[in-house]
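Just below is one structure, and these are the notes that go with it.
Yeah, one chain of the complex is gone here, protein chain that is, but the others are all in their spots.
Just so it is clear, A and B label the chains in written order, and each chain counts residues from 1 on its own.
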Amino acid sequence: MTVTTPAAMLETLWAKQQIEELLYEYSFRLDMNQPEGLLELFVDDCEVVYAPNFGANGKEAYAKTLGGIGSYFKATSHHVSNVQVSLDGPDRATVKCVVYAMHRYQRERPDGIFWGQYHDEVVRVDGRWLFKRRELRAAAVENFHVKENIPLGRGV
Amino acid sequence: MTVTTPAAMLETLWAKQQIEELLYEYSFRLDMNQPEGLLELFVDDCEVVYAPNFGANGKEAYAKTLGGIGSYFKATSHHVSNVQVSLDGPDRATVKCVVYAMHRYQRERPDGIFWGQYHDEVVRVDGRWLFKRRELRAAAVENFHVKENIPLGRGV
Partner (left out) sequence: MTVTTPAAMLETLWAKQQIEELLYEYSFRLDMNQPEGLLELFVDDCEVVYAPNFGANGKEAYAKTLGGIGSYFKATSHHVSNVQVSLDGPDRATVKCVVYAMHRYQRERPDGIFWGQYHDEVVRVDGRWLFKRRELRAAAVENFHVKENIPLGRGV
């Protein structure tokens, strides 16, 4: 969307700020082990793709995916930056960002490090921005528990 | 605060941008070893809580806390992201963010890595946003010189 008027500029900046907030709140609730809080950030027919064989279709399936956070991780820390929002309409946006994530496991094993990107589709429902689709792609990993990840699709 | 008018939206975005700037300038001055510059970012009756037994009440005490940066660290790098600002009034806000911090020591020892969150109270004084209270909480650490840290308070 081309933005030309001051009113449109303000609406665009406002939407981007609220979408950033959604991304950061996701990380916060994940690191705080609040699975119910995480679910609230997604629409009912959401799609979550963490890896080729790891994800969920719909909120009910996603709730099960999130169930193991507390028993699997002693701590995680998700550092999200480089947020780029592309508004596809007043209530839809495509978003990409980078993530550095540290995982300390309950089991005795080295910390797992993940470097990569989130690629999201977000929608505004009743004034609140929510995740419609979230996909995680890996630039690289180290001692990470998920062995097969979606690649960035980097040019060669 | 519920934001409804364009004027309020603009004021909110402006405040958030300036508060982000405060957080980033703190990191910059810390990494550049500018203790006097750091002090200028705090109100006189500030409270700084870096760990259960490490912090300061008031600017004078904080100045002493900051005195050892140069002799203790060869370099630090503070990477702040996920900044979430909650305005509590026109001149007060509660802020949380995540921080990844690398510490290279003057002494021969491995780099200390800190993954965690800052939880801040900021106030606007004479048009400038300043720290009223800054608290550091750890998700995890590695080879870090501070052994006892404030936990995130993660759900279990």
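Odds and ends about this structure:
Definition applied: a contact is a pair of C-beta atoms (placed from the backbone, for glycine too) under 8 Å apart; a residue touches a chain by one contact, two chains touch by 3 or more.
Every value quoted in this text rests on a predicted model; they were computed, and no experiment measured them.
Set against the missing chain, the residues A:Val83, A:Val122, A:Leu136 or A:Ile150 yield one that touches it, A:Val83.
For subunit A, the residues touching the chain absent from view are 6, 9-10, 13, 16, 79, 81-84, 96, 98, 100, 115-117, 139-140, 142, 152-156. One chain of the complex is left out; on subunit B, the residues touching it are 7, 10, 13-14, 17, 21, 23-25, 27-28, 31-34, 70, 74-81, 100, 102, 104, 111.
The rule we apply is simple: only the chains that are shown with their structure count from here on.
Per-chain CA centroids place subunit A at a distance of 25 Å from subunit B.
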